[in-house]
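Only one protein chain is missing; all other protein chains are in place.
What follows is chain A.
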Amino acid sequence: MTTPLLDVRDLTVTINRDGHLITALDKVSFSVNPGEVLGIVGESGAGKSITGAAIIDLLVPPLKRTGGTITLAGERLDRLSPKAMRSVRGGRIGFIFQDPMTSLNPVISIGRQLCDTIEAHLKIGGEKTKRKALEWIERVGLPNPEVQFRRYPHQLSGGMRQRIVIALALCANPALVIADEPTTALDVSVQAHILQLMRDLHRESRASMMLITHDLGVIAKMADRVAVLYAGRVAEISTVGELFNAPKHPYTRGLIRATPMPSADGEVRLDQIPGAMPGLGAVPPGCAFNPRCFKAEGDCRAAIPPLTTEESAAFSCFHPLERETA
């Protein structure tokens, strides 16, 4: 078994709301192996983005990391000083933001933003920085790098901006890339291009990736393994093939069945999961999914099921689904 590049154990994030502590992320554990793409899926509010932000200590108050360990290549990130954390951000962990319309500084040129980021991490300067910036503009597939270098974000389309966001996240050659819904804000046709670009860049750099998305289609295309989050807890982690073919957690199966996929005769069948995910602070006792689960029994309401590891997969359920024999 390989040593993971990133290992997250019992990561807990809370919100302090007028003195009441509300748990947003409850003892989340997972790991990312070198060169691997780990997908993180879940509904809105399941804690996907919080997980990403917590790793590089970029939580927006009142969110606060209150427990757990984060280890990157043997180094404890949760114990780093703010200064040391800054060199991790962008340097060893690149972060791709969701909305290219708001994540680029509107009054600073593309070239300047790239050069500043490169200079913050790599010990190069002047012409070399510029050459590297131009190289990255070209690598993310924009024509005429010299022209783009001088342009401002408003002169680029959404897809072009997201390419720049990717260049900004990757330009210091990080070992791990966290992509937080990198295609959600884009047109479907542009989405495909950006995914292809991320795949190509991943193949070239062999950096590990944490791909946060609510889109199982994106997961199927990109990820090696998947962690399913529900109400701030890990429901299931397994390889992509295993997850789609033999989900263990009833929630995972519900999520897969709720994704529109045409069957052989062209019909689209959707099964929705009854009810809605509990909001912050309203998580029921026991398994968070029990009120919506068709397999829920007394023990599900009594205790939180621990994350059980079984071969390459792990799940937190007392009554896991059996492999369906079709």
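Here is the rule we use: contacts are C-beta pairs under 8 Å (C-beta built on N, C-alpha and C of every residue); 3 or more make two chains touch, one makes a residue touch a chain; residues count from 1.
Keep in mind that, in the parts below, contacts and distances are computed from a predicted model.
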Listed names "Multicomponent Na+:H+ antiporter subunit D", "ECF transporter S component", "Glutamyl-tRNA(Gln) amidotransferase subunit A" or "Peptide/nickel transport system permease protein", matching UniProt entry of the absent chain: "Peptide/nickel transport system permease protein"
Option touching the unshown chain, where A:R17, A:K128 or A:H154 are the choices: A:H154
Selected from A:I22, A:A120 or A:L280 as touching the chain missing from the view: A:A120
Residue of A:K27, A:K48, A:R65 or A:R89 touching the missing chain in the full complex: A:R89
Among A:T3, A:N16 or A:T102, the residue in touch with the chain that has been omitted: A:T102
Touching residues on chain A - with respect to the absent chain: 56, 58, 60, 86-91, 94-95, 97, 99, 102-108, 116-117, 120-121, 152, 154-155, 165, 168-169, 172
